[in-house]
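Structure first, then comments.
Yeah, one chain of the complex is gone here, protein chain that is, but the others are all in their spots.
Naming follows writing order (A and B), and every chain is counted from residue 1.
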Amino acid sequence: MTSLDRLRGDVQPKNHNARTIAALTANPGCSRRAVMDAAGIDKSRLASYIGFPARFGQSQFAITRGNAFEAQLKANGCAELLRLLREALKLPIEEASYDDLESLEQMDARAARSRQLLTRAASGEEGAGTLFDHPLLRLEVGGRWVYLEPDLVALRTGGKFYVVEIKSFAVIDGQADGTKVSAAATQSAVYVLALRRLLAEAGHDPLLVSHDVVLVCPENFSNRPVATLVDVRKKLSVLERQLSRMARIDAIVESLSPDLTFDLAPDSSGVPQRPASELVDGLGQVDARYSPECLANCELAFFCRHEARGTTASLGKSVREELGGVSSVELALSLASGSASPEPDQEEAAAMLRYAAKLRAEIVS
Amino acid sequence: MTDVLPGVLADLTSHRGVVVDSPPGAGKSTLVVKATKEMVSSGQLPLMIVAQTNEQVDDLISRLITALPPGVVIGRLSAQGYVPTPRVAAHASVTVGSKVADLGPALIVIGTAAKWATLNDGQWPWAIVDEAYQMRSDMLLRIANRFDKALFVGDPGQLDPFSVVESERWNGLTWDPMQSAVAVLLRHNPHLPVHRLPVSWRLPFSAAPVVSQAFYPFTGFSSGTGDGDRRLSLTTASFGGGPVDAAVETAAATGWALYELPNRHTLRTDAEAAAACASLAQRFLERGAVAYSEQAPDGAPVTASRIAIGAAHRDQVAAIRSYLPPSSEITVDTANRLQGREYDVTIVLHPLSGRRDATAFHLESGRLCVLASRHRHACVVVARAGIPELLDAHPSTEPVHLNVPVKFPDGWEANQSIMAHLNGHRVNV
Partner (left out) sequence: MSALTALARASAVQAGVAQPIATVRHVHLSSRPLVFIPLSLAGEAHAPLAALVGSSVESPQLLVVPQPRNRDQRFGFAATLAEILVSYVDSFCGETETVAVDRGRDVRERYVDAPQILVPNGGGIGFVRLFGRSTRFRRTTGEWAVDPAVPLLGRWLTFFAERAEYPGSSMLVSMTGALGMHWATGQSSVEDANLAALLGWIAPPAGMTGAEAALEAEDPLRWPPAGPATDPTFDNEVLAPAIESGSLSTLEKALRDQLEPTWELMWRGVSLLRALPAGSRVERRWADDRGAFTGYVEYVAEGGFPQAKLDVAVAAAQRLAKLERAQALYDAQRAYDDPLVLAEYRLTGEAFAGSVVASSPDRLDASGKKRVLRPHITVRSDDPVRLGPGVTVVSPARPAQKGRIVSVSGSDVVLELSGGMGRGLTAPPGSVPEVGERLTYTTLTESYQAPAAFPSRDETPWTHGGPPAEYVPDNEDAAEEWS
């Protein structure tokens, strides 16, 4: 049993997907999250169990709409999608063939078949296909293999592969929500990376996979799809760096107490028996790096926020910075009022805080 | 100098515009002056010249006066109330006026973009736009009807223009007014020829590859001088061998030094770092630094006016200045204002020093690029330890906008690249 297995306890590791891998780049400085993710711990379950459930629910309306949009695009052998890609990638019509890889049942079989088809396409064999629907790719994350399922991979003449990402947020007059596009771009970058590694392993040039991905979204207020090319080079470099740091998670894990575990100790019917307080203690042993942005990105956010109460970081990065980097609210205020005397390395912050407090006091009675 | 000028001018006869990208110290001003000279002698006149600041205009005028044949009158278009600087006023071949009509028979008219934008008529067959990457595209929109054809010259690696207004309204539009003039020009006219000046005459052999790799990864440039062509020697002995001396010596020997203060989160105006910047700069003077180069093979003393200290924020500049004697002639300024300047030795307060988080402002590649590319001999970077860790912890969550070309280099990567290089030149305090 590795130390990561021990941390997770006697359950299957939580599977990563492109979204969770993308989320690794949301707060890469947080050891707590890095350890949890590397060990495959179900953060959502853990958070609920200790009384801080995450609120990342999805509305069934959103799910239905997303599925309907994808189904519409892929109906009749991807007819509509093909039309779009022809425009966006200048795909010649005669090469439009279609491989549905989703229909294969078994994961390993699907991955193998995907690899076979994609590498064959890379070597430029005749009739190698143009569209690959839901191919199954693999990527090593923190020492474990993760299966990934891009919506579609398109191959253009001239041998370039393009990852196609279907999203149901709208592109209105050529513009879309920057946060959503960013998330989609990071997820697509995960696929690009996995596909590049697949080709490289098979001895092909990884750069056959384009760093431009095709984002397909509904246009304006309609169901009509529109394709936009998104350059994910920056996302790729961040992702590669983060994945290589994940591989070095051992250093953090080794620094933890050898009997630390987040095992929920379920009984025979699967009901956790572990006292929540032990888990909370355990979480406290792994350094966190909470900021309010976590609320949108991490299942443990409500717990970490609770833990971070009274810190300037919990008020936001810019607040902490403006308070001279002093980490606790109480200390910042005592330095400001002069009731605490600063350590030598706090002198400057203290002087600034006193001055700010004086100005406020002068005006707010 | 590998002469790109004939090609540039030839292209200008067959295209409406030509862009010349110039990395730091690659002879941009020389190119502008030479191009002007050529255009005068081939009769490509009258000529309109656009620069971005009054200082740049005056700099150009004084260089043009010496380069152009006598009798060529230069009209300096300026705002009402502009008092000509002595170097401009002293010349009979320069006329000054706030209207074109007041300039007399000038065949070359030069002014800031802001001044040109106040004109609503007049048409010049030829124009040169200097520092075109510093100009916002809305400014280009306001002046572009004044010329038929233009040569755009500038450094793509420097700071982008900015606005006090935050708006996502124009994201992705090819004419986004917040983008640089060149970005918009090329998006509408993708077939315009783009030339590059391939050699930096400013950056020494020790710096060109580093700056080129970090900030110009796709185009690249090299140094005009070779290994050992530039030398910085210290003529007096060290003051007891502390870290300041060690950093000065490392920089003199290798062209770079990282003066690394202990890791600590500080105010922007970190007193220790500010004081270090000042004493490092002073120490070059105290040690009697002498610069040997192709310009001064027998050595020229590095005087205060040949040293600059650069920082990201104005309050940092004020803090650093407070540690220098009031009479000091050492330049202390922000990256924005150091653009286009050149010194023998520079001291740089790293924009990320002492910070807990990086922001887009601090990561902007142009900022570090300007700071790290002002020197002819040596550059000392002052920073608190911990920058690589800070970069690794930086979340990648900035919004992505559709149809906005990705700008390279990425500040995050450029910073990583520079830190990796500086690691080999570190002096711990």
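Rule of thumb we're sticking to: a contact is a pair of C-beta atoms (placed from the backbone, for glycine too) under 8 Å apart; a residue touches a chain by one contact, two chains touch by 3 or more.
As the structure is a prediction and not an experimental result, all values here were calculated from the model.
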Among B:Val18, B:Leu64, B:Leu151 or B:Val184, choose the residue that contacts the chain missing from this document, as touch is defined above. B:Val184
Quickly run down the residues of chain B that touch the omitted chain. 16-17, 117-118, 120, 137-138, 140-142, 144-145, 163-165, 167, 169-170, 173-178, 181, 184-185, 188-189, 314-315, 318
Where the missing chain touches chain A, by residue: 55, 57-66, 168-170, 172-174, 218, 220-224, 292-293, 295-296, 309-310, 312, 314-316, 318-323, 329-330, 332-333, 336, 352-353, 355-357, 359-360, 362-364
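The rule we apply is simple: only the chains that are shown with their structure count from here on.
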Measuring from the mean C-alpha position of chain A to the mean C-alpha position of chain B, what distance in angstrom results? 38
Could you please specify the touching residues of chain A with respect to chain B in the complex? 25-30, 171, 174-179, 181-182, 185-186, 215, 228, 230-231, 233-235, 237-238, 241, 245, 289, 293, 297, 317, 320-321, 324-325, 345, 347-349, 352
Can you list the residues on chain B that touch chain A in the complex? 168, 171-173, 264-267, 269-271, 354-357, 389, 392-403, 405-406, 408, 410, 412-413
